[in-house]
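The other protein chains are all here in position, but one chain of the complex has been omitted.
So that you can tell them apart, the chains are marked A, B and C in the order they are listed, and the count of residues begins at 1 in each.
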Amino acid sequence: MPRHETVHSGLDGAGSREVSLTIPVASDMEIVATAQVSALGEYIDMPHDKIDEVKLALVEACINAFEHAHTRDDRVHLTFRVGRDEDGPDFLEVEVFDQGKGFDHSGVEVPTPEKTFTGGKKRGWGLQIMRSLMDTVVITSGEWGTKILMRKYK
Amino acid sequence: MPRHETVHSGLDGAGSREVSLTIPVASDMEIVATAQVSALGEYIDMPHDKIDEVKLALVEACINAFEHAHTRDDRVHLTFRVGRDEDGPDFLEVEVFDQGKGFDHSGVEVPTPEKTFTGGKKRGWGLQIMRSLMDTVVITSGEWGTKILMRKYK
Amino acid sequence: MNESCKIVVERRGDVAIFWTDGYINNQGGEEIARQAYAQLDAGARALVLNLEKTRIVNSIGISILIEVLEKVMDRKGVLAFCSLTPTIDKTFRIMGLAQYASIYATQDQALQAVTATG
Partner (left out) sequence: MNESCKIVVERRGDVAIFWTDGYINNQGGEEIARQAYAQLDAGARALVLNLEKTRIVNSIGISILIEVLEKVMDRKGVLAFCSLTPTIDKTFRIMGLAQYASIYATQDQALQAVTATG
């Protein structure tokens, strides 16, 4: 018997790199959640600027859930996954799930700098920022709530 | 209607400062989990040296669950709470729950430096380190698994 | 709760330099706005926001900074940013803040530019 048992290798199976985090609907909890992005981003050696981009996308998704969703459980459920496409680079995936009222994202007006400056409508940039900073963003929403699935390659 | 809706205040209700994190039984996931200790420790302005102590206690509890518990779900379930005793200082509480085989902690031999050096038994320090670094440690264990509840005041 | 943004302001002639430290969300943005308007009321003509110690500005924070920018422009003042992280710079460009405000790599460059437009 070896004297120092090693911990599991961590390279086994698909589910083995999935971390889930539940945060309360409360101010600054979106920042507490970004710590997980740093930790997993560093785990796959993602460059720091890209980690920052994932963090901001996560912050935007969380504050949307805090502000708009009116969640039934007063919580936001996050799942972080690290993985790799076949022969591709590693990625970090973030899923933001709220059990709120849902919304029709196809009906959301796309913001522009012009409307923002001359039109007086300053808000409405969250989804756009997520799409700009992440490689893929998939939104599903219904009466059950909203799920934002975002992926960024390292 | 104010133009800038504020996110919820975060000071409401007891459950509002509880964050739960589930990690896979996989190497280095204990380090990924410590990111939550930093984030919540900074949230309550806990001094960095104390945050480091909570991190190590968490690492020890996680690697025990990885190494000894043989969990049924291949996961370790962590809950972090920040709170305050009446008129007391803020605390950070960490709960480490595994659905493993359990153990009788009253039967665990208490290590000493002498046994470690002359006796050849180098391991067996995890629980002792948790008790030394945290203000309170409560262990409950049974056939359902093990729960380590640890608290540190800031 | 040290997540919230700390702001230090220094007045140099008719220029006010703001150093932020930490997350700029709605509260942080509103605090910057409050102090910016106080500086304008006290005669400042140019504002330089040094975000060196800020790593995240959320979209609500930026929307408030855009309001500050508009108010500064209304008063024929100048607003400049400096020391942005690449992600903050990118977000300012996405939202168009970069089209209306000037962004400089360093505080020295920002100060030189706002002084030249005096």
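Throughout what follows, contacts are C-beta pairs under 8 Å (C-beta built on N, C-alpha and C of every residue); 3 or more make two chains touch, one makes a residue touch a chain.
Please read these numbers as outputs of a predicted model, since none were measured by experiment.
K.L.:
Name every residue on chain B in touch with the hidden partner chain.
P.N.:
With respect to the unshown chain, the touching residues of chain B are 27-28, 30-32, 34, 49, 52-53, 55-56, 59-60, 63, 111-114, 116-117, 122-123, 125-126, 128-129, 132-133.
Rule of thumb we're sticking to: only the chains that are shown with their structure count from here on.
K.L.:
So how far apart, in whole Å, are chain B and chain C when each is placed at the average of its C-alpha atoms?
P.N.:
Roughly 40 Å, centre to centre.
K.L.:
Round to the nearest whole Å and give the separation of the Cα centres of chain A and chain B.
P.N.:
Here chain A and chain B have centroids separated by 25 Å.
K.L.:
I need the residues of chain A touching at least two other chains; which ones are they?
P.N.:
In chain A, 27-28, 31-32, 34, 63, 122-123 touch at least two other chains.
K.L.:
Touching two or more other chains, which residues of chain C qualify?
P.N.:
In chain C, residues 1, 3, 25, 27, 60, 63-64 touch at least two other chains, as defined above.
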